[in-house]
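Heads up, one of the protein chains got dropped from this complex, but the rest are sitting where they should.
Let's look at chain A:
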Amino acid sequence: MAITIGVLAVQGAFLEHITLLRKAAGEITSTDLSFNFIEVRTSGELYTCDALIIPGGESTTISLVAARTDLLDCLRDFVKVERKPVWGSCAGLILLSEAANSTKRGGQELIGGIDVRVNRNHFGRQIESFQADLKLPFLDQARMPADAFPGVFIRAPVVEKLLPKVEGVQADEQQVPDSVVAPSKQAKDEKAQAASSGQVEIMGVLPGRMKRAAEKGAEIRASEEAGDIIAVKQGNVFGTSFHPELTADFRIHVWWLQQVVAAVNR
């Protein structure tokens, strides 16, 4: 079986994701399985994909450029109607959220797919960008090496609210001042519905104490303290506010490829 995985290449760090996907694919040993990794700039390229990564970059740029062609609508179909596996990092997480605030004047277009509200540039400007060790339980559960994951946060968003699962658009969120919401789309069949139903799972948090210590440039370690939500999953749509693609650590890429293989076989 050949699985085609696209990385959205409108703008941002798409080559970095492809590099790590290639390394991660080497860890998945199966004789009748092969991966094909492609850059996606057009709807035609998207149609060939079984799964997609939306990389870090500028979310306003990515949505504006995608909206100039039929690509933005096709992305919404890919995520919400077809419900194929998707992962967004940083800007990708913003685009995959059903609601976002702190967007540019006049708001911005979202794809949606995860029932959360994100706060863009949550930590502030570049001078507040930082790196911190993360404890990610889902890697342990997948029997990966248990070392802390190097979390690189660049003008990063956080998930500030988990939203209820609703029919149609997140109408309550539309009433929140300066908040934008994604348009609603109906999943095409039972399989797609199954992949989109269910609650949002919190896959990783950044303890508040740790964040403040990181801002001071201190050596920091993850703790059990509750904090900012920086990784979420709902069905087969996954988002991280940090950038695994800026490290050499491909554990999350291996984990995600395993998820994709399972989803394609389902």
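FYI, contacts are C-beta pairs under 8 Å (C-beta built on N, C-alpha and C of every residue); 3 or more make two chains touch, one makes a residue touch a chain; residues count from 1.
Methods note: contacts and distances are computed from a predicted model.
> Missing chain, UniProt name, options "pyridoxal 5'-phosphate synthase (glutamine hydrolyzing)", "Ribosomal RNA-processing protein 42", "E2 ubiquitin-conjugating enzyme" or "STE20-related kinase adapter protein alpha": which is it?
When "pyridoxal 5'-phosphate synthase (glutamine hydrolyzing)", "Ribosomal RNA-processing protein 42", "E2 ubiquitin-conjugating enzyme" or "STE20-related kinase adapter protein alpha" are compared with UniProt, the left-out chain turns out to be "pyridoxal 5'-phosphate synthase (glutamine hydrolyzing)".
> Just to verify: which one of A:181, A:205 or A:254 makes contact with the chain not shown?
Per the contact definition at the top, the residue touching the missing chain is A:254.
> Which chain A residues touch the hidden chain?
9-16, 19-20, 23, 27, 41, 56-58, 60-61, 64-65, 68, 90-91, 102-106, 120-121, 124-133, 144-145, 147, 150, 152-155, 214-217, 243, 245-251, 254
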